[in-house]
Every structure is written in C-alpha cells, then in structure tokens.
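Shown here: the complex without one of its protein chains, the others still in place.
Then we have chain A:
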C-alpha cells in the first residue's frame, strides 16, 4: 500500500488576479513524488515554488490540471477528508516560523495533535518525545518568542513532525538561518527521512541543500525546466507543459 502512496500532479496551472493584473504563477507543471523520496523544488524568487508546494499539499486548488494523492483524485475529496489528510499525513514548515506568541514551546509543537482531537496526556507525551528528539526539552515551558532563530526553526520542525506524517513540506527551511544552524536543521530533516522514511518536499533556492536531495525539480517562470537542460538557454522550448507522465 505504501508504494501506491504517491503524489501525482499533471499539468497544474494557477494564476492570480484577473484582467490586466492577471499573473500566471504556474503554467502547466507535472510532478510525481514517490514515498520515502527527498525532492527539492528549486528556482529563483517568484518562479512559483511556493505556489506549487501549496497545490501539492492541498492547501490551494489548481485552476487546471489534476492532482492525485494516494491514488485518489484531490477534487473528489470532501473538505473534511482534505482537512484530515493535511492534519494526519502532512507536516508543514512554512517560509516564516508562524509560531503562536505567548504560548509555550510545547503548546506550539502539539497544535496539530490538539486540532486532531487527541487527549491532553497523550498530546503532552508525544510533544515531549519530539522535543527530546530535537534537544529542546529544557525549552518546553518557554514562550516561543523567547527562542533564537535556530531554536524556533527546530520548534517548527517539531510541529511538522509531531503527528508522524508521511510527507513533510518545507518551504525554505534554512532561509532564515545562518549556514551553521541551517546545516543542523538540514541534518535533522534528512535524518527523519532516513530513520522514519518520511517523504521530504523541500522548496529552496540553495543549490547545496538541493544537491543533498534524491531529486531536483527546477522551476522557472511557472514551468518545470528539465534537469539536464537547466543550464542551457534554450531550455524553454523543452519544458514539459502538461505532457503525459
């Protein structure tokens, strides 16, 4: 069953605004992600990486194209099923930390479990376990605002991890961090992939981080650039606009 658990996107298109201010952020992108894989989505700023990640994570709906998750058409899923999927199977690391201020580190980490309706004791146990894994146990009771940038990012990863997801979507997980701290966070993510077989979808413009992934998807102006031709100027002509997989 696990082998079927893939994300299969075909010809995704997404545009923002309408009329003269209309902007086509994605112009037909096809992507397949297999279980246990680590995939980097690479591209310049504004190329549509975050937009693509949001569509793959069912946070947004494409204007055109199909998306299948675990063999099921995303369009056919009920709102409830989509919420359930995001809550149980996905973990998120967004471009910003999005930690709730004035709430303890532990409470921030267990938010997905709270939303899932898990009981208080079990929630706490799982949260502490994750904080231990990330070496943040001594900060469990601290307010999230009192942490350093690197600690905050570890809390964010803890929050993405606490529900034992199949896939973690990470949008620029090291973008806010210095190189050394960034390397620590990267190590944590790849260790999760290795030990718990969690699929990683990492959005980044950092070539080094991208190189650590099994596979790289290059995006330019809303289109996928074939990897081998990525450095060629004539790559535009060879884009896989809505082509069959």
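Just so it is clear, a contact is a pair of C-beta atoms (placed from the backbone, for glycine too) under 8 Å apart; a residue touches a chain by one contact, two chains touch by 3 or more; residues count from 1.
Following the convention adopted for this analysis, contacts and distances are computed from a predicted model.
The UniProt record for the undisplayed chain lists the protein name "ABC transporter permease", from the options "Cytochrome c oxidase subunit 1", "Succinate dehydrogenase", "Transketolase subunit B" or "ABC transporter permease".
Residue in contact with the omitted chain (choice from A:59, A:77, A:128 or A:183): A:59. Interface note for the absent chain: among A:84, A:135, A:197 or A:214, the touching residue is A:84. Interface with the hidden chain, as seen from chain A, comprises residues 54, 59-60, 79-80, 83-88, 92, 94, 96, 98, 100, 102-103, 111-112, 114-117, 120.
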